[in-house]
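Just dropping this structure here.
Here the complex is missing a single protein chain, while all its other protein chains stay put.
So, chain A:
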Amino acid sequence: MQKKRINTPMTQETVKALKAGDQVLISGTVYTGRDAAHLRMIKALENDEALPFDVEGQVIYYVGPTPAKPGEVIGSCGPTTSYRMDDLTVPLLKKGLRGMIGKGERNQTVIDGMKKFGAIYFAAIGGAGALIANSVKSSEIVAYEELGPEAVRKLEVIDFPVIVVIDSEGKNLYETEREQYATK
């Protein structure tokens, strides 16, 4: 299958053009954030405080990388499981977040939010952290440094390989593909 190339930040046109099942190579800026960073960002929104970065059009990658070895940009950096961020996602979609990279299911609230505000959920290959690190060209901590592996990092990536699992119409590849292969 032909892979689609996209750049971040993502426009609404890009979001609309992506469909569940598309294999995509992402280039541009991607911000990292997982459990603890999401809790802080949602708290910031509740208190009317600024987020550590403007999420409009951006993509958040659910990852806590290993420390970089000397001479490396980043350590191993595969996706973490996304459902833990489900209750902390819609307020970010409301602010214009257009993409999330993780692995595993999302709940209906997130899917409804993606349809309403226009966003894509991508999956990267879980457990392929050494391979994925090759597409990360720079990494810089931009917030919550004290959280260690959970700090928010700004990554510059080239041809970061992902698959569209849930598109902005709510089509879910996990459901459609599993059905095809289930014999039980």
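In this section, a residue touches a chain if its C-beta (ideal position, glycine included) is under 8 Å from a C-beta of that chain, and two chains touch if they have at least 3 such contacts; residues count from 1.
Criterion: contacts and distances are computed from a predicted model.
Choosing from "Fumarate hydratase", "Na+/H+ antiporter subunit E", "Branched-chain amino acid ABC transporter permease" or "cytochrome-c oxidase", the protein name stored in UniProt for the chain missing from the display reads "Fumarate hydratase". The residue touching the chain not shown here, chosen from A:Glu13, A:Asp48 or A:Glu179, is A:Glu179.
Only one residue from A:Val24, A:Ile42 or A:Val63 touches the chain missing from this view: A:Val63. Listed here are the chain A residues that touch the chain not shown: 1, 36, 63-69, 72, 75-78, 80-81, 83, 103-105, 123, 125-131, 133-134, 147-150, 163, 165, 173-174, 177-184.
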